[in-house]
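Please find one structure pasted underneath; my questions will follow.
Of the protein chains in this complex, all but one are displayed in their positions.
Lettered A, B and C in written order, each chain numbered from 1.
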Amino acid sequence: MDGYKLCALGEDGKRTVFTVGNVKIGEDFTVIAGPCSVESKEQIELSAALARQAGADILRGGTFKMRTSPYSFQGLGEEGLKLLRDAGEKYSLPVITEVTDTRDVDMVCQYADIIQIGARNMENYALLSEVGKHDVPVLLKRGSDATIEEFLESAEYILKEGNEKVILCERGVKTFGTYTRNTLDLSCVAALKTLTHLPVFADPSHATGRRELVKPMSLAAEMAGCDGLEIEMHPSPDEALSDAQQQLSGPELAELLREVRVTAVFRDGLDLY
Amino acid sequence: MDGYKLCALGEDGKRTVFTVGNVKIGEDFTVIAGPCSVESKEQIELSAALARQAGADILRGGTFKMRTSPYSFQGLGEEGLKLLRDAGEKYSLPVITEVTDTRDVDMVCQYADIIQIGARNMENYALLSEVGKHDVPVLLKRGSDATIEEFLESAEYILKEGNEKVILCERGVKTFGTYTRNTLDLSCVAALKTLTHLPVFADPSHATGRRELVKPMSLAAEMAGCDGLEIEMHPSPDEALSDAQQQLSGPELAELLREVRVTAVFRDGLDLY
Amino acid sequence: MDGYKLCALGEDGKRTVFTVGNVKIGEDFTVIAGPCSVESKEQIELSAALARQAGADILRGGTFKMRTSPYSFQGLGEEGLKLLRDAGEKYSLPVITEVTDTRDVDMVCQYADIIQIGARNMENYALLSEVGKHDVPVLLKRGSDATIEEFLESAEYILKEGNEKVILCERGVKTFGTYTRNTLDLSCVAALKTLTHLPVFADPSHATGRRELVKPMSLAAEMAGCDGLEIEMHPSPDEALSDAQQQLSGPELAELLREVRVTAVFRDGLDLY
Partner (left out) sequence: MDGYKLCALGEDGKRTVFTVGNVKIGEDFTVIAGPCSVESKEQIELSAALARQAGADILRGGTFKMRTSPYSFQGLGEEGLKLLRDAGEKYSLPVITEVTDTRDVDMVCQYADIIQIGARNMENYALLSEVGKHDVPVLLKRGSDATIEEFLESAEYILKEGNEKVILCERGVKTFGTYTRNTLDLSCVAALKTLTHLPVFADPSHATGRRELVKPMSLAAEMAGCDGLEIEMHPSPDEALSDAQQQLSGPELAELLREVRVTAVFRDGLDLY
């Protein structure tokens, strides 16, 4: 625990809660939804409208993409940030987007209500320290082979610089398995709830890479104790420029969120943690 | 799918249901509970009483143990089977126990209502074929590095010999992680529900190896779609001869099952698969 | 070390050496070669001739196959054992073959000079104990997710019953990687040489699943300290009934063994362990 003392759940059991838009993260069950990438004004506005209609709390959209191949679509950059911001404002949704370079943090913070650190950058300590110096909330995704301790130690880099608004997000780990894209590790969610006061989210879209598994894994993640979900949604999933096979359509998102919301209410009646 | 055609879920969506004792496996949410090992007449009788009281459906108890070290407790063998059978009858609980040797299958079938094939024997095809020739139901645990396809192909070895009463049980896979004993792969549970007509169970006790994670992972497994749970329980967990740290006490089991049962009812109201 | 005290390398550094045919295993660098499966009299005789010509020490050929799918070729059984034995005798090569069922051990021991326990059965403790009661040497393959300690503990099951002629064989572990079939873990070979007095072999054919990597990984395994290699060879690799893409032809085996033998001589001049 020496490596993550600021993150550690204290004996008083007090948990971090902070407000983004209309939602108290860490207290209200929170749903982030939106496309993997901001592709155009039309696409992100339609996404925002559909996310709003489905009842999501926060709009996501990537503009600096982390793609394995340098020849894949790399995102629209700052132009995309403006489109995301405008779409969010038009539909009263706070926005979250990823930052990938220490030199971009100031700029991204001007547009984003939450900044995301992707799994590939979970151990980019220079970037973690830099976002720690800002006071925009950070959603930190678990590296695809990070242990629970390493995950908490990465969060500690952010808290140590003064930024205490950190969300931890489990998004699947690499295993020998090939049926799903990664293996969503819900015991990590459950373990984190016993170890840290920070809010814990899960991303069933990236983890499974399969549309038909998003619903059962979303509900399972809720019962494992997560405080929110990050779900990929696209107005026309089959035309998405990245990760098409895991993105839900607007109506699919709406149907999912109905069951997610009722499950959150049901869960509050149980004595989980 | 060529390797598991008998296991494959057909277009009609028909699922396997069979009766053990008072429970329709595959239809009624089923809880198997009991100690890792049968240790004595007193211990297994008390376990049966507590399992019954907590509302479990089936009593488990190992008598031929698969222990990594040859110097660990290896189980009571046939004497243990008699004790298990007697305890089950006394408290009206069907019993499940593991078989580990092709030469023992006939004998174990005389005592057990369900025979278990452990994770270490998931690819012991001689044993799978042998239990396939009997008509006692089989609970097949997933190997700790078996892919979903390999798991189904192992089940196919049993069905191919004529025994169609097979339960698949996810019990955690090996990853780089060390915080939990293994990593419970609930996306495997969800995927199996879309791939096979066989009932799917989960074992949160072996998977996590941590008492405090058994409840959240049990409820999460339910929401991922499983048809039953296998839970370790011991009258005096701290004195258990094996796997002490993951066994629940009788009262802990009773408390867990209350929430498991209400969650099963809640889940039936959703549209999962 | 409590779990593998009989296997442990003592302070005197004494290592196990035993004779099979003309080779002192544990002292002479030993090459086992032959097809994955015995397919016919002609195929195994031609394999024996080619193995002999290439300078291999021991002929391998599977007759009870462990195939993931029940619909794959399962081997010729006892008839295959006779063919293997005859081919070995005709070309003066001892033979090794796999046993997969406790009920077959007596029978297989009548034909085999070394019996092999496959990776899938490394934790089949009933089978390990049974071969421990015979006095035919055993080659035990590492399970695809077995730790080094678990591997040694499995060997201990054999030694504990009295059979001290055990060879440990590293054959690749499962990782997230997909380029090679498995990941040959040569640090396991090196570590075993520091932990146990038993001979240590490596199987670069199964581990890589790629013909072009067999040579570099064979030579690398030698320098990591192994005492022998198990190599797949087939008279007509492209017509093999199993694992075609990793089997060498006779001339390829001969070319490989020239470099393997000269490397063994070179290595003896270094001070490795």
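Quick notes
As a convention for this text, a residue touches a chain if its C-beta (ideal position, glycine included) is under 8 Å from a C-beta of that chain, and two chains touch if they have at least 3 such contacts.
Here the structure is a predicted model, which means the values were calculated and not measured.
Considering C:V17, C:C109, C:A191 or C:A244, the position touching the chain not shown turns out to be C:A191 (whole complex).
From the set C:C36, C:I58, C:V99 or C:A207, the residue in touch with the chain omitted from the display is C:A207, counting the whole complex. For the chain left out of this panel, the touching residue among C:L219, C:A240 or C:L253 is C:L219.
Although one chain is not displayed, chain B still touches it through residues 145, 174-176, 178.
Counting the whole complex, the residues of chain C in touch with the unshown chain are 145, 147-149, 173, 175-180, 183-191, 193-194, 207-208, 210, 212-213, 215-217, 219-225, 259, 262-263, 266, 270-273. Residues of chain A that touch the chain left out of view are 2-4, 66-72, 100-104, 120-121, 123-127, 144-145, 149-150, 153-154, 156-157, 160, 174.
Quick note on the criterion: only the chains that are shown with their structure count from here on.
Mean C-alpha position of chain B lies 34 Å from that of chain C. Inter-chain centre distance (chain A to chain C, centres taken as mean C-alpha positions): 48 Å. Residue positions 145, 175-176, 178 of chain A are each in touch with at least two other chains.
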